[in-house]
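With one protein chain held back, the other chains of the complex are shown just where they sit.
Chain lettering (A and B) follows the sequence in which the chains are written, and residue indices restart at 1 in each chain.
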Amino acid sequence: MLPLLSRRVLCATAAAAMLACSAGAALAATPKDTLVLAFGFDDIITMDPAEAFELSAGEIMGNTYDRLLRLDINDPSKLVGDVAKSWTVSADGKTYTFELKPGLKFASGNPLTAEEVAYSLQRAVMLDKSPAFILTQFGFSKANVKDKIKATSPTTVTLETDKAYAPTFVFNCLTANVAGIVDMKLVQSKEVNGDWGYAWLKTNYAGSGPLKLREWRANEIVALERNDNYYGAKPKLARVIYRHVKESATQRLLLEKGDIDIARNLSPQDIAALSANKDVKLTSTPKGTVYYISLNQKNANLAKPEVREALKYLVDYDAIGDTLIKNIGVINQNFLPQGLLGASKDKPYKLDVAKAKALLAKAGLPNGFKVTIDMRTIQPVQGITEAFQQTAKQAGIDVEIIPGDGKQTLTKYRARTHDMYIGQWGADYWDPHSNADTFTRNPDNADDAKAKPLAWRNAWAIPELTKQSDAAVLERDAGKRKKMYEDLQAEFRKTSPFIMLYQQTEVAAFRSNVDGLKLGPTFDTNYMFNASKR
Amino acid sequence: MTPKTASLRDWLSTDRPMSRRQAFMGRVYHGCRDFSRNRLAMLGLLTVLALILVAIFADLLAPYSAYTGDLRTTRLLPPSWAHWFGTDDQGRDILSRIIIGSRITLMVVILVAVLAAPLGLIVGTVAGYAGGWVDAVLMRITDIFLAFPRLILALAFVAALGPGIQNAVIAIAITSWPPYARMARAETLTIRQTDYIAAVRLLGASPWRIVLSHIMPLCVSSVIVRVTLDMAGIILTAAGLGFLGLGAQPPMPEWGAMIANGRLYVLDQWWVAAAPGAAIFVVSLAFNLLGDGLRDALDPKAAK
Partner (left out) sequence: MAIPDPTAAGVTPLSAVATRTAGQRFTPHAKSFGNFLVVILLTYLGLLAVTFFIGRVIPIDPVLAIVGDRAPAHVIERARQELGLDKPLYEQFYIYLGKVLKGDFGVSVLTANPVMTDIKRAFPATLELASLGILIGAGLGVPLGVWAAVRRGKLVDQVVRVIGLVGYSVPIFWLGLMALVLFYARLGWVSGPGRIDVTYEYTITPVTGLLLLDTAMAGEWEAFRNVFSHLILPASLLGYFALAYISRMTRSFMLNELAQEYVIAARAKGLSESRIIWRHALRNAMVPLVTVIALSYAGLLEGSVLTETVFAWPGLGLYITNSLQNADMNAVLGGTIVVGSIFVGLNLLSDVLYKLLDPRTRIR
């Protein structure tokens, strides 16, 4: 009944479409000199190393900006000089001196000397954005930073801290992105109203790393190119392109077809499926991120020590480890991730409903109680929460799940209006203090406190542990420092309102023709510039 | 020979009804008869009735618990004789979850339809009939609701009322009525020029009476068709709001939430999303057939 004309037009259009598609789909593979990754990077809000704090931005910074020191990704407890050739600490432990390598240049061609290094660190302190605390915690402030961080010669930089901190602590912090070295002349030429080039550098590049930033189109693409002025081994690849793809299934399909070289956000199911694919290889690294369930001490029931302990026995760690987080995490019952100084492998807790019930009875709650948990609607967090809900029910604890989006639940958490919360914490810099600072330090438990570490968010008043954490950061002997963190963790395991769950393992799947890909313990040590394609 | 001694059927089918009530009953009788002759519509009706029965007797029908499962032993099992629809990522039997979830899902769908459709119908017919600035204002309000980001409303609801599926119903209903209004207005624009509307007006009917008793019934059929099409969409919208907390709270076996969870497993463990998806399709088809049948029965001009 369709008139002849419409039918003919329909058929013709369909045929033309098919022809067009097949022609366009032929050139599917990625170019030989370009590495293409699928990565969800909608958390990037700036490309300025003095401001960037989120994970994806961290990775871009790690590939495009140099700093004084970097971590050795094969052994993160060791340090490697980046622009620094050698470094010393004074006898009183407060003055650090760095000798730079000669003949360094930025991507723009401008020379990289001690003056630029000092400028970069001063700039980070002066702008005082979110990651600045990594530097200002050593006593640098807007008032004194120009004196405390100086270029004493074209190749020498000195830093003066206010106390004699553990040198490992200071060096680890200097490997962070906030200590990235920016091109002083370029940035100053783009300065507007004395803003230290802040407005310009948000979306532009002024670095010296092995790769340089060509373009950042938010939620679409980040394009990096080889920096021919890099002092070290030039990357074998001419370009590295990050494509923003959020869906794990989509990343998997792209990888299987060869339209991307590396897929970074795969779910456990997709990882398992790809491990059977002979064109695809997998690589994984433990990351410095730990997941936990926390108990707000403002809730009368959760404040009871027996209840805190009982809940730690109501998680089926083994089952979760074997199913929900398989390949993407390892059960870890401590607040320090493996790989950091002082990390502990102790795992005293396992699912024990009878013991939990006995503890609850001792606390005067033999029939359990009702409680809510705020949960982000992402996996594996959601799966773990639902599993926890079931096991807690066996002891009579009625857990009501309140789902929400990431920032939504975080806002509630920071306001201390939750009962229980399932969350994660990633180390800001590769030093145990990054986690101790938040899990075992709570200098001010009042509602209007300035600092909001995780201990504060759960209203856990711990003056003793705070003192111990402060002491650990000043301990200059590495062996003694390790012991102090082990003691902290032992106490934490017993009494804290945190049910530590697991440590994240980052997995990347890549085409078998990609070589040299190795993920580091932090996102800014995910170096893409070492990769190459056959 | 009074009407009372003749058979009931003759009374209902007479060409000369003696009273308004008789005429109305006659119309209802004919409508039901036509409806029952329409096989597909009866199929739709029976399916809907079956769904309602399943919802009422859900606890008796479900073979396993819809809320508990074992991570180790029963996780992500494919469909088998033990688990007809397989198990989900928490080890729960999917068939049981679908049966028990039918209650929630049907309730959500019917509530939203019952709230949104009449609202849209009224707004649309009033706007179309009144014309002028009333029309302009109402249509612009409709535009505001159409353009308003649904997610913001959902978040505001969560903030004000807390999480849960009841609030999802209200949120979805509030944002679902504009399409019905637009459609009703379009139809009203053509109806209101007709002679019989003019006749009723000349008889002295007030505008409200015209709109409610004369124009609205004529628009009802297309709205019914649209509502039945929307049923599946409502469930999926509720699923889409779930990630903000405005929806089924886990472990509630609401079908939309089950589909949203099954998204991660689509490629290899297809049954996790397929079963609730098929259930939604069946409900959608049943209501659609029912809606078409109702439309045919209600429409005095439909081909017999």
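By our rule, a residue touches a chain if its C-beta (ideal position, glycine included) is under 8 Å from a C-beta of that chain, and two chains touch if they have at least 3 such contacts.
All of these numbers come straight from a predicted model, not from anything done at the bench.
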From B:71, B:158, B:216 or B:297, the answer for touching the chain not displayed is B:158
Which of these touches the unseen chain: B:48, B:61, B:186 or B:212?
B:186
Checked against the full complex, the residue among A:151, A:238 or A:253 that touches the missing chain is A:253
Which chain B residues would touch the chain omitted from the figure, given the whole complex?
40, 129-137, 139-141, 143-144, 146-149, 151-153, 155-156, 158-160, 179, 182-183, 186-187, 189-199, 201-202, 218, 221-222, 225-226, 229, 231-233, 236, 239-240, 259, 263, 266-267, 273, 277, 280-281, 283-285, 288, 295, 299, 301-303
Just the residue numbers, please: which parts of chain A touch the chain that's not shown?
1-3, 6, 10, 17-18, 20-25, 27-28, 30-31, 34, 36, 38, 42, 45-46, 53-54, 128-133, 202-203, 217-221, 223, 241, 243-247, 249-250, 253-254, 256-257, 259, 405-408, 410-412, 414, 428, 450-452
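In this section, only the chains that are shown with their structure count from here on.
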Per the centroid of Cα atoms for each chain, what is the distance between chain A and chain B, given in Å?
46
Chain B - residues contacting chain A, complex
67-69, 71-72, 75, 89-90, 155, 158, 163, 242-245, 247, 249-251, 261, 264-269
Could you pull out which chain A residues touch chain B in their complex?
248-249, 252, 267, 269-270, 273, 316, 319-320, 322-324, 375, 377, 379, 382-383, 385-387, 389-390, 400-405, 408
